[in-house]
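All protein chains but one are shown at their positions in the complex.
Entry: subunit A
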Amino acid sequence: MTSAASSVTSAGRGGGRRLVDRVARVRELGIVVALGALFAVTGAANPSFLSYGSLRDILLNSAIVALLAVGQTLVVITRNVDLSVSSVVGLSAFGGALILADHPGVPVPLVIAGCVALGAACGAVNGLLVGAARVPALVATLGTLYAFRGVDYAWAGGRQVNAADMPEGFLALGTRSVLGVPLPALVALAVLLTVGWMLRNLRSGRELYAIGSSPEAAVLAGIRVRRRVLTAFVANGALAGLAGVMWAARFGTVDATVATGKELDVIAAVVVGGVAIFGGSGTVYGAALGAVLLASITSALAVLRVDALAQTAINGALLLAAIVLDRLLALRVAAALRRRRSP
(Lines give C-alpha, C1' and ligand atoms only; values in the text may rest on other atoms or scores of the structure.)
Protein backbone atom coordinates (compact mmCIF):
# COMPACT_ATOMS: atom_id res chain seq x y z
CA MET A 1 0.00 0.00 0.00
CA THR A 2 1.33 3.41 -0.86
CA SER A 3 1.27 6.35 1.47
CA ALA A 4 -1.43 7.99 -0.59
CA ALA A 5 -3.68 5.03 0.01
CA SER A 6 -2.97 5.05 3.71
CA SER A 7 -3.72 8.73 4.04
CA VAL A 8 -7.01 8.16 2.24
CA THR A 9 -8.01 5.48 4.71
CA SER A 10 -6.98 7.60 7.66
CA ALA A 11 -8.84 10.62 6.33
CA GLY A 12 -12.02 8.59 6.26
CA ARG A 13 -11.85 7.96 9.98
CA GLY A 14 -14.22 10.72 11.11
CA GLY A 15 -14.36 14.47 11.23
CA GLY A 16 -13.36 14.88 14.87
CA ARG A 17 -9.81 13.91 14.15
CA ARG A 18 -9.66 16.10 11.11
CA LEU A 19 -10.67 19.08 13.22
CA VAL A 20 -7.97 18.28 15.73
CA ASP A 21 -5.52 18.04 12.86
CA ARG A 22 -6.62 21.35 11.47
CA VAL A 23 -6.29 23.09 14.80
CA ALA A 24 -2.93 21.41 15.39
CA ARG A 25 -1.55 22.43 12.04
CA VAL A 26 -3.05 25.90 11.80
CA ARG A 27 -2.89 27.15 15.36
CA GLU A 28 -2.99 30.71 13.97
CA LEU A 29 -6.66 30.26 13.06
CA GLY A 30 -7.59 30.61 16.71
CA ILE A 31 -5.98 34.05 16.94
CA VAL A 32 -7.68 35.22 13.77
CA VAL A 33 -11.00 34.14 15.26
CA ALA A 34 -10.18 35.94 18.52
CA LEU A 35 -9.22 39.09 16.57
CA GLY A 36 -12.46 38.91 14.59
CA ALA A 37 -14.53 38.53 17.74
CA LEU A 38 -12.70 41.40 19.42
CA PHE A 39 -13.29 43.76 16.50
CA ALA A 40 -16.93 42.71 16.14
CA VAL A 41 -17.75 43.22 19.81
CA THR A 42 -15.79 46.43 20.28
CA GLY A 43 -16.96 47.79 16.93
CA ALA A 44 -20.57 47.13 17.90
CA ALA A 45 -20.11 48.99 21.18
CA ASN A 46 -18.22 51.87 19.62
CA PRO A 47 -18.09 52.06 15.79
CA SER A 48 -15.19 54.52 15.91
CA PHE A 49 -12.99 51.54 16.82
CA LEU A 50 -13.31 50.37 13.22
CA SER A 51 -12.43 53.76 11.71
CA TYR A 52 -9.34 54.14 9.50
CA GLY A 53 -7.55 56.23 12.09
CA SER A 54 -8.14 53.70 14.82
CA LEU A 55 -7.03 50.75 12.71
CA ARG A 56 -3.98 52.71 11.60
CA ASP A 57 -3.06 53.36 15.21
CA ILE A 58 -3.39 49.69 16.09
CA LEU A 59 -1.08 48.75 13.20
CA LEU A 60 1.39 51.44 14.19
CA ASN A 61 1.32 50.38 17.82
CA SER A 62 1.76 46.70 17.09
CA ALA A 63 4.43 47.03 14.38
CA ILE A 64 7.44 47.21 16.68
CA VAL A 65 6.28 44.45 19.03
CA ALA A 66 5.35 42.31 16.02
CA LEU A 67 8.84 42.79 14.58
CA LEU A 68 10.36 41.81 17.92
CA ALA A 69 7.99 38.85 18.20
CA VAL A 70 9.18 37.56 14.83
CA GLY A 71 12.77 37.67 16.04
CA GLN A 72 11.90 36.19 19.42
CA THR A 73 10.13 33.31 17.68
CA LEU A 74 13.40 32.35 15.98
CA VAL A 75 14.96 31.97 19.41
CA VAL A 76 12.01 30.37 21.18
CA ILE A 77 11.66 27.72 18.46
CA THR A 78 15.13 26.46 19.41
CA ARG A 79 14.02 26.01 23.03
CA ASN A 80 15.69 29.22 24.16
CA VAL A 81 14.48 32.68 25.04
CA ASP A 82 15.91 36.18 24.72
CA LEU A 83 14.92 38.49 27.55
CA SER A 84 17.43 41.15 26.56
CA VAL A 85 15.56 42.41 23.46
CA SER A 86 14.15 45.46 25.18
CA SER A 87 17.63 46.58 26.21
CA VAL A 88 18.88 46.03 22.67
CA VAL A 89 16.01 48.15 21.40
CA GLY A 90 16.91 50.84 23.91
CA LEU A 91 20.59 50.76 23.00
CA SER A 92 19.89 50.86 19.28
CA ALA A 93 17.27 53.62 19.58
CA PHE A 94 19.50 55.82 21.67
CA GLY A 95 22.60 55.10 19.61
CA GLY A 96 20.84 55.87 16.35
CA ALA A 97 19.22 59.02 17.68
CA LEU A 98 22.49 60.28 19.11
CA ILE A 99 24.38 59.86 15.84
CA LEU A 100 21.61 61.58 13.92
CA ALA A 101 21.49 64.46 16.40
CA ASP A 102 25.26 64.98 16.75
CA HIS A 103 26.35 64.13 13.20
CA PRO A 104 23.61 65.34 10.87
CA GLY A 105 25.87 64.58 7.91
CA VAL A 106 25.68 60.82 8.32
CA PRO A 107 23.19 59.38 5.82
CA VAL A 108 20.07 57.84 7.37
CA PRO A 109 20.45 54.41 5.65
CA LEU A 110 23.94 54.13 7.16
CA VAL A 111 22.56 54.88 10.61
CA ILE A 112 19.88 52.23 10.19
CA ALA A 113 22.48 49.69 9.04
CA GLY A 114 24.65 50.60 12.01
CA CYS A 115 21.78 50.06 14.43
CA VAL A 116 21.00 46.67 12.90
CA ALA A 117 24.69 45.74 13.20
CA LEU A 118 24.74 46.90 16.82
CA GLY A 119 21.72 44.72 17.53
CA ALA A 120 23.33 41.77 15.76
CA ALA A 121 26.45 42.22 17.91
CA CYS A 122 24.32 42.17 21.07
CA GLY A 123 22.61 39.04 19.73
CA ALA A 124 26.01 37.48 19.13
CA VAL A 125 26.92 38.05 22.77
CA ASN A 126 23.74 36.24 23.82
CA GLY A 127 24.30 33.50 21.28
CA LEU A 128 27.85 32.88 22.41
CA LEU A 129 26.82 32.79 26.06
CA VAL A 130 24.07 30.27 25.33
CA GLY A 131 25.69 28.29 22.51
CA ALA A 132 29.37 28.23 23.41
CA ALA A 133 29.41 28.85 27.16
CA ARG A 134 26.25 26.77 27.70
CA VAL A 135 24.64 29.27 30.04
CA PRO A 136 20.87 28.64 30.14
CA ALA A 137 19.22 31.25 27.91
CA LEU A 138 16.96 32.48 30.68
CA VAL A 139 19.93 33.37 32.88
CA ALA A 140 22.27 34.54 30.13
CA THR A 141 19.77 36.96 28.61
CA LEU A 142 18.59 38.13 32.01
CA GLY A 143 22.21 39.10 32.59
CA THR A 144 22.55 40.87 29.26
CA LEU A 145 19.16 42.53 29.83
CA TYR A 146 20.83 44.44 32.65
CA ALA A 147 24.26 44.67 31.01
CA PHE A 148 23.02 46.21 27.75
CA ARG A 149 20.78 48.61 29.63
CA GLY A 150 23.74 49.56 31.79
CA VAL A 151 25.80 50.36 28.70
CA ASP A 152 22.87 52.42 27.47
CA TYR A 153 22.70 54.41 30.73
CA ALA A 154 26.45 54.98 30.79
CA TRP A 155 26.44 56.12 27.16
CA ALA A 156 23.47 58.45 27.62
CA GLY A 157 24.66 59.86 30.93
CA GLY A 158 21.18 61.28 31.53
CA ARG A 159 20.96 62.86 28.10
CA GLN A 160 17.74 62.88 26.10
CA VAL A 161 17.52 63.26 22.33
CA ASN A 162 14.43 65.15 21.17
CA ALA A 163 12.57 65.06 17.90
CA ALA A 164 13.82 68.57 17.13
CA ASP A 165 17.42 67.28 17.15
CA MET A 166 16.81 64.71 14.43
CA PRO A 167 16.36 65.23 10.67
CA GLU A 168 12.78 65.53 9.41
CA GLY A 169 13.34 62.81 6.81
CA PHE A 170 14.22 60.30 9.48
CA LEU A 171 11.22 61.08 11.70
CA ALA A 172 8.92 60.80 8.69
CA LEU A 173 9.91 57.13 8.40
CA GLY A 174 8.11 56.46 11.66
CA THR A 175 4.83 58.06 10.73
CA ARG A 176 4.59 58.06 6.95
CA SER A 177 2.05 55.82 5.25
CA VAL A 178 2.28 54.06 1.92
CA LEU A 179 -1.09 53.31 0.32
CA GLY A 180 -2.69 54.07 3.65
CA VAL A 181 -0.55 51.61 5.61
CA PRO A 182 1.99 53.00 8.08
CA LEU A 183 5.58 52.38 7.01
CA PRO A 184 6.66 50.61 10.24
CA ALA A 185 3.82 48.12 9.72
CA LEU A 186 5.01 47.53 6.15
CA VAL A 187 8.56 46.95 7.35
CA ALA A 188 7.29 44.50 9.97
CA LEU A 189 5.16 42.76 7.33
CA ALA A 190 8.11 42.45 4.94
CA VAL A 191 10.31 41.01 7.68
CA LEU A 192 7.49 38.69 8.74
CA LEU A 193 6.99 37.29 5.24
CA THR A 194 10.73 36.89 4.65
CA VAL A 195 11.43 35.14 7.95
CA GLY A 196 8.28 33.05 7.61
CA TRP A 197 9.39 31.87 4.20
CA MET A 198 12.91 31.13 5.43
CA LEU A 199 11.69 29.10 8.39
CA ARG A 200 9.54 26.98 6.15
CA ASN A 201 11.75 26.66 3.11
CA LEU A 202 15.38 26.73 4.13
CA ARG A 203 17.10 23.68 5.54
CA SER A 204 18.58 25.88 8.23
CA GLY A 205 15.07 27.06 9.11
CA ARG A 206 13.83 23.53 9.50
CA GLU A 207 16.87 22.76 11.63
CA LEU A 208 15.81 25.42 14.12
CA TYR A 209 12.58 23.50 14.66
CA ALA A 210 14.51 20.23 14.91
CA ILE A 211 16.80 21.68 17.58
CA GLY A 212 13.88 22.84 19.68
CA SER A 213 11.93 19.65 19.18
CA SER A 214 14.73 17.41 20.43
CA PRO A 215 18.17 18.88 21.10
CA GLU A 216 19.74 15.43 21.59
CA ALA A 217 18.35 14.10 18.32
CA ALA A 218 19.53 17.27 16.58
CA VAL A 219 23.10 16.56 17.65
CA LEU A 220 22.83 12.96 16.43
CA ALA A 221 21.39 14.15 13.13
CA GLY A 222 24.60 16.09 12.55
CA ILE A 223 22.97 19.50 12.94
CA ARG A 224 25.44 22.13 14.08
CA VAL A 225 23.31 23.08 17.02
CA ARG A 226 25.53 25.74 18.51
CA ARG A 227 25.99 27.54 15.22
CA ARG A 228 22.25 27.49 14.51
CA VAL A 229 21.38 28.76 17.99
CA LEU A 230 23.97 31.50 17.60
CA THR A 231 22.43 32.45 14.25
CA ALA A 232 18.97 32.62 15.79
CA PHE A 233 20.20 34.96 18.52
CA VAL A 234 22.10 37.14 16.03
CA ALA A 235 19.06 37.41 13.77
CA ASN A 236 16.87 38.27 16.74
CA GLY A 237 19.40 40.89 17.84
CA ALA A 238 19.51 42.39 14.36
CA LEU A 239 15.72 42.66 14.29
CA ALA A 240 15.80 44.25 17.75
CA GLY A 241 18.34 46.75 16.37
CA LEU A 242 15.98 47.54 13.51
CA ALA A 243 13.11 47.87 15.98
CA GLY A 244 15.23 50.36 17.92
CA VAL A 245 15.60 52.71 14.93
CA MET A 246 11.90 52.36 14.22
CA TRP A 247 11.23 53.32 17.83
CA ALA A 248 13.40 56.44 17.53
CA ALA A 249 11.74 57.45 14.28
CA ARG A 250 8.23 56.86 15.60
CA PHE A 251 8.47 58.51 19.01
CA GLY A 252 11.16 61.12 18.37
CA THR A 253 12.02 61.52 22.04
CA VAL A 254 14.69 59.05 23.06
CA ASP A 255 16.51 58.55 26.35
CA ALA A 256 18.22 55.62 28.03
CA THR A 257 14.99 54.10 29.35
CA VAL A 258 13.44 53.40 25.95
CA ALA A 259 11.47 50.14 25.70
CA THR A 260 12.13 49.13 29.31
CA GLY A 261 9.96 46.10 30.11
CA LYS A 262 8.98 45.52 26.49
CA GLU A 263 10.54 42.04 26.47
CA LEU A 264 7.58 40.68 28.40
CA ASP A 265 5.10 42.08 25.86
CA VAL A 266 7.12 40.40 23.14
CA ILE A 267 7.20 37.03 24.85
CA ALA A 268 3.50 37.36 25.62
CA ALA A 269 2.81 37.95 21.92
CA VAL A 270 4.88 34.93 20.97
CA VAL A 271 3.11 32.67 23.45
CA VAL A 272 -0.36 33.99 22.62
CA GLY A 273 0.59 33.40 18.98
CA GLY A 274 0.88 29.68 19.60
CA VAL A 275 4.66 29.31 19.59
CA ALA A 276 5.50 26.52 22.04
CA ILE A 277 7.62 28.02 24.82
CA PHE A 278 9.62 24.76 24.97
CA GLY A 279 10.48 24.97 21.30
CA GLY A 280 9.87 22.89 18.24
CA SER A 281 6.62 24.33 16.98
CA GLY A 282 4.86 27.55 16.14
CA THR A 283 5.19 30.12 13.37
CA VAL A 284 6.24 33.73 13.06
CA TYR A 285 2.81 34.47 11.58
CA GLY A 286 1.21 33.35 14.84
CA ALA A 287 3.64 35.45 16.86
CA ALA A 288 2.96 38.55 14.75
CA LEU A 289 -0.79 37.98 15.01
CA GLY A 290 -0.31 37.64 18.75
CA ALA A 291 1.33 41.06 18.81
CA VAL A 292 -1.54 42.55 16.81
CA LEU A 293 -4.08 40.88 19.11
CA LEU A 294 -2.43 42.26 22.24
CA ALA A 295 -2.22 45.77 20.75
CA SER A 296 -5.85 45.54 19.63
CA ILE A 297 -6.97 44.52 23.09
CA THR A 298 -5.18 47.50 24.60
CA SER A 299 -6.90 49.81 22.11
CA ALA A 300 -10.25 48.13 22.58
CA LEU A 301 -10.06 48.46 26.34
CA ALA A 302 -9.28 52.15 25.94
CA VAL A 303 -12.21 52.60 23.57
CA LEU A 304 -14.47 50.72 25.98
CA ARG A 305 -13.22 53.04 28.74
CA VAL A 306 -11.84 50.25 30.86
CA ASP A 307 -9.57 51.51 33.62
CA ALA A 308 -5.96 51.60 32.42
CA LEU A 309 -4.88 49.79 35.57
CA ALA A 310 -7.19 46.89 34.78
CA GLN A 311 -5.73 46.54 31.29
CA THR A 312 -2.54 44.97 32.55
CA ALA A 313 -4.50 42.42 34.54
CA ILE A 314 -6.63 41.64 31.50
CA ASN A 315 -3.54 41.16 29.36
CA GLY A 316 -2.18 38.79 31.99
CA ALA A 317 -5.41 36.82 32.12
CA LEU A 318 -5.38 36.55 28.36
CA LEU A 319 -1.82 35.24 28.40
CA LEU A 320 -2.75 32.57 30.93
CA ALA A 321 -5.80 31.65 28.90
CA ALA A 322 -3.63 31.28 25.81
CA ILE A 323 -1.16 29.05 27.64
CA VAL A 324 -3.90 26.89 29.14
CA LEU A 325 -5.57 26.57 25.75
CA ASP A 326 -2.24 25.70 24.17
CA ARG A 327 -1.59 23.02 26.75
CA LEU A 328 -5.08 21.53 26.41
CA LEU A 329 -4.77 21.46 22.65
CA ALA A 330 -1.35 19.84 22.87
CA LEU A 331 -2.74 17.12 25.13
CA ARG A 332 -5.70 16.54 22.83
CA VAL A 333 -3.45 16.33 19.81
CA ALA A 334 -1.03 13.99 21.57
CA ALA A 335 -3.87 11.67 22.52
CA ALA A 336 -5.26 11.79 18.99
CA LEU A 337 -1.85 10.95 17.53
CA ARG A 338 -1.42 8.01 19.89
CA ARG A 339 -4.69 6.56 18.66
CA ARG A 340 -3.53 7.01 15.10
CA ARG A 341 -1.06 4.20 14.99
CA SER A 342 -0.33 2.48 11.74
CA PRO A 343 -2.25 -0.75 11.12
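To be clear about the criterion, a residue touches a chain if its C-beta (ideal position, glycine included) is under 8 Å from a C-beta of that chain, and two chains touch if they have at least 3 such contacts; residues count from 1.
The rule is short, and it goes like this: contacts and distances are computed from a predicted model.
UniProt lists the omitted chain of the complex under the protein name "Rhamnose transport system ATP-binding protein" (options: "Glutamyl-tRNA(Gln) amidotransferase subunit A", "ABC transporter membrane spanning protein", "Spore coat protein CotJC" or "Rhamnose transport system ATP-binding protein"). Of the candidate positions A:49, A:94 or A:209, contact with the hidden chain is made by A:209. Between the chain not shown and the residues A:110, A:172, A:190 or A:219, the one that touches is A:219.
Among A:264, A:277 or A:337, only A:337 touches the chain left out of the display.
Those residues of subunit A that touch the chain absent from the view are 1-4, 6-7, 10, 24, 197, 200-203, 206-207, 209-210, 212-214, 216-224, 276, 280-281, 333-343.
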